[in-house]
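To keep things clear, I will list the structure first and then write my remarks on it.
Here the complex is missing one protein chain, while the rest keep their positions.
== chain A ==
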Amino acid sequence: MTTYQEFIQQNEDRDGVRCSWNLWPSSRLEATRLVVPVSCLFTPLKERPDLPPVHYEPVLCSRANCKAVLNPLCQVDFRAKIWACNFCFQRNPFPPSYAGISEVNQPAELMPQFSTIEYIVQRGPPTPLIFLYVVDTCLEEEDLQALRESLQMSLSLLPPNALVGLITFGRMIQVHELSCEGIAKSYVFRGTKELTPKQIQEMLGLMKPGVSGPHGQPLAPHDAAASCRFLQPVQKVDMNLTDLLGELQRDPWPVPQGKRPLRSTGIALSIAVGLLEGTFPNTGARVMLFTGGPPTQGPGMVVGDELKTPIRSWHDIQKDNARHLKKATKYYEALANRAAVNGHSIDIYACALDQTGLLEMKCLSNLTGYVGHIVMGDSFNTSLFKQTFQRVFSKDYNGEFRMAFGGILEIKTSRELKVSGAIGPCVSLNSKGSCVSENELGVGGTCQWKICSLSPSTTLALYFEVVNQHNAPIPQGGRGAIQFVTQYQHSNMQKRIRVTTIARNWADAQSQIQHIEASFDQEAAAVLMARLGVFRAESEEGPDVLRWLDRQLIRLFMFHLRRSPFLQVFNNSPDESSYYRHHFVCQDLTQSLIMIQPILYSYSFYGPPEPVLLDSSSILPDRILLMDTFFQLVIYHGETISQWRKARYQDMAEYENFKQLLQAPLDDAQEILQTRFPMPRYIDTEHGGSQARFLLSKVNPSQTHNNLYAWGQESGAPILTDDVSLQVFMDHLKKLAVSSSA
């Protein structure tokens, strides 16, 4: 028997699933005592180069409220050509096409190694991918120029048959018609007036005059596609669009002194959503918002145009001083829901020095998908944005985009188990099935979620509840099973269904507690709990969440989680917090762990690079440190190294080794940069550098100005903070753990 670690790794590689417990307590009571719920991290589209999709429809259980997919856990009677559903125990005949089935001639879905299998199905005509650029023109010329170039570049990365559209906005919103020749046409909307989807469609001429569907329904996608001049195949309008982008001007309306430019982001997005809604409902589409500042007018405005009124801060929010916050949030939530319903995702690329209203708009991306969703940078004219944006269009080993659209995740469970909810970039489809728990954790109350946009790393946290009563023991060797059915549109326009079925043994907590303990996946649990924490942090007061977390469980990494920007808002703007949290709930386990506890590598002449404690004691003069916090990549040169470097020893032949030492972290960083999305902020700093703060704020403050001399002089750099160090934290924990009040 392999170790749990191997088992876990194997399962993750095969199914993209990491469970908090790999043995499940067999009764509800026992489960609740475990504190960490039965739960898992699921990566629906985990890249499986070794998994060829099959070109037929999955076989479904015939019970109307089950419809589970045939899987390796099902019992099969090859002679009778009958299979029993392992969820509802319904006995189903195989379809005629399975007539040739036998024990030696099994379909792939029955083989154990295909616990995850992907079907390619024919569902309606293939619809092309849709990319709708929503571009803010209230930018500095330099920024706009950079953005123009990025957008033009992106055209070459799109599949030729993908549909593109362009909406620009400033004080007004322009929807550009792309198919026209000669005169460039655009439809213009004012940025202050909220329009119903129907009005938008009418105004864009998307409805045939007098012919609106039975209930004002938009036209069928077919007709719309034919008549929609706003979304055109890239190959057809490439030149037009390039010219159009080239001529893109800054918003011409004068911005008086002391005012912010009027930016109608809210309406622009509602038009984008309305446009897609009217033309391509239920089709994979991606609205990409590029904005350089906060929405300042119309619905969804985040701040007024008076510069003297600063954009809301956490302080304002806590004091309930954020005038527009609730209204705007509500507005964007409504938009996000509409988009989600139609399977459209919204990405936000916000590049500005000040906040841009991500706090309010985050739901757009949170609810509608992953991938590019939110990217935050200082300017469009930075490599951070440029490369991130470029990476949106990166391709996988098959030369296909690492993106999928219109995903629907459905979960089926054994009857002892019910699903409590999901945390991640998804919206509930409100599908009440027999496996839905009454206790909600995260987005619950449903067994289906919509994930408008998926990437191979999109990861959901799913929480379950064991409903088996204590007095109804499960027979020995019984297994609980969970089936994940993910339908989505692949970037090559195919409709696919991926089915993952997992099973874990039940264990009696009283008799087999050691086994259960052994099956605990610390990392997964940490991330799962962190997600819960973040989810709560989004909706509850910060300190309460911390207290809850402290009460819930105490583990090493929790120390860092407590200090992380996911829970701490100090020193972070609301936008930044939203940004960090958004990514936290989307990324897979590894990345999530990095986010919680940044990785610190140390480079020195004394040996190969080594991970070191994220502690101030690791900051030594003769080391180079590389810290990866997911969002930042910091290379820190110790004091001595820094001096050497300034003395330019690396340029001297006799110090070739120094040069190599300097180069080593750079190479490693580059490697990380290559794979990371979004691009982390890359920081190259040194002892005493202003940017060293990124490092100093993360390390465990084992040495502070308070205890500097308590530790030997030999190492470390003092951190100027009042935060408790890990040591203090642990001491305190221990005390609490043994005290009676615990």
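Definition applied: a contact is a pair of C-beta atoms (placed from the backbone, for glycine too) under 8 Å apart; a residue touches a chain by one contact, two chains touch by 3 or more; residues count from 1.
What we mean here is this: contacts and distances are computed from a predicted model.
Peer 1: Mind telling me which option in "Protein transport protein Sec24C", "AP-1 complex subunit gamma", "Glutathione reductase" or "Programmed cell death protein 2" is what UniProt lists for the chain we can't see?
Peer 2: Of the names offered in "Protein transport protein Sec24C", "AP-1 complex subunit gamma", "Glutathione reductase" or "Programmed cell death protein 2", the absent chain's UniProt record gives "Protein transport protein Sec24C".
Peer 1: Out of A:Val35, A:Ile82, A:Met153 or A:Ala184, point to the residue that touches the absent chain in the complete complex.
Peer 2: A:Ala184
Peer 1: Consider the whole complex, including the chain that is not shown, and state which of A:Glu149, A:Glu202, A:Asp354 or A:Asp396 touches that chain.
Peer 2: Checking each option in A:Glu149, A:Glu202, A:Asp354 or A:Asp396, the one touching the absent chain turns out to be A:Glu202.
Peer 1: Can you tell me which of A:Arg33, A:His55, A:Lys193 or A:Lys646 touches the chain that was removed from the display?
Peer 2: Counting the whole complex, the residue in contact with the absent chain is A:Lys193.
Peer 1: Mind pulling the chain A residues that touch the left-out chain?
Peer 2: With respect to the unshown chain, the touching residues of chain A are 172, 174, 177, 182-190, 193, 195, 199, 202-205, 209, 247, 252-254.
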